[in-house]
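Before we start, here is the structure in question, set down as structure tokens.
A protein chain is absent from this complex, but the other protein chains hold their places.
Entry: chain A
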Amino acid sequence: MTTDELTAPGARPGPGAGAPDGALLAINNIEVIYDDVILVLRGLSLSVPEGQIVALLGSNGAGKSTTLKAVSGLLPSEQGEVSSGSITFNGQDITRMDAPERVRQGLSLCMEGRHVFPHLTVAENLSAGGYTKNGSISSQLDFVYEFFPKLHDMRTRTAGFLSGGEQQMLAIGRALMAEPKLLMLDEPSLGLAPLLVEEIFATIGRLNAETGLTVLVIEQNAQTALSVAHHGYIMEQGRIMLEDEARALAENPDVKEFYLGIGGDGKKSYRDVKHYKRRKRWL
């Protein structure tokens, strides 16, 4: 192994730096600190162009969820804060805006692990999703029911008793009730069977294609995510290491090897596995 191999893929200068014009969401070089001491994001930049699906990939602890929490304003509830950098959404600086106001501006987050309101019915969950809407929410409700006919059939059921896949649909439907401009999804595939994962991502693709909804999705399941996304970012240790068009990322030999678990040269011995792990860190 040469030093070239060690540094090759991530060495492109400043991926994502400087938001291109027309980006709906632009994160500019933010740092996030928890509890005043734990630095989680170290100068992260990314942008989400309007009408696209952008996938944010990376291993556990890379800071993907923290990124979405920073965008949706949930950090203060976890003793976290954006200590430098800025986040602009729809041309407006939202770095210090409180969470409810961000929802009103059109940013919706589906949290990791679904987080439906377990003791509320499906219909009540959806109407809670429309909380920021003044006036009638019935047209939006019709839209969600049309998109997820199954939710309509289950509207009087208690959300806590739905299956994982149904809860994920409900969580997405609930987020849609606020009529978001940007929908952020934190690991929608968590704990779901492969077939359901396909279905969820097909739904995300359909939402984007039919309504032009912009989507930023975090995923462990890189292959599935890249199959519907237009653009992808790969994170490691609080920074963006690589970004490219989704198709190019899926073809990238390093990504193939490190995230998709395909490619490489057949079976490897344990020694190679150790070597593989070392190579996986680009930093």
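Brief remarks follow.
As a working rule, contacts are C-beta pairs under 8 Å (C-beta built on N, C-alpha and C of every residue); 3 or more make two chains touch, one makes a residue touch a chain; residues count from 1.
Quick note on the criterion: contacts and distances are computed from a predicted model.
Per UniProt, the protein behind the absent chain is "Branched-chain amino acid ABC transporter permease"; the candidates were "Nitrogenase molybdenum-iron protein beta chain", "Propanediol/glycerol family dehydratase large subunit", "NADH-quinone oxidoreductase subunit J" or "Branched-chain amino acid ABC transporter permease".
The missing chain, though absent from the display, is touched by one residue of A:Ala55, A:Ala70, A:Ile87 or A:Leu109; that residue is A:Leu109. In the full complex, chain A touches the hidden chain at residues 72-74, 77, 98-104, 108-111, 113, 115-120, 124-125, 127-129, 131-132, 158, 160-161, 164, 167, 174-175, 177-178, 191.
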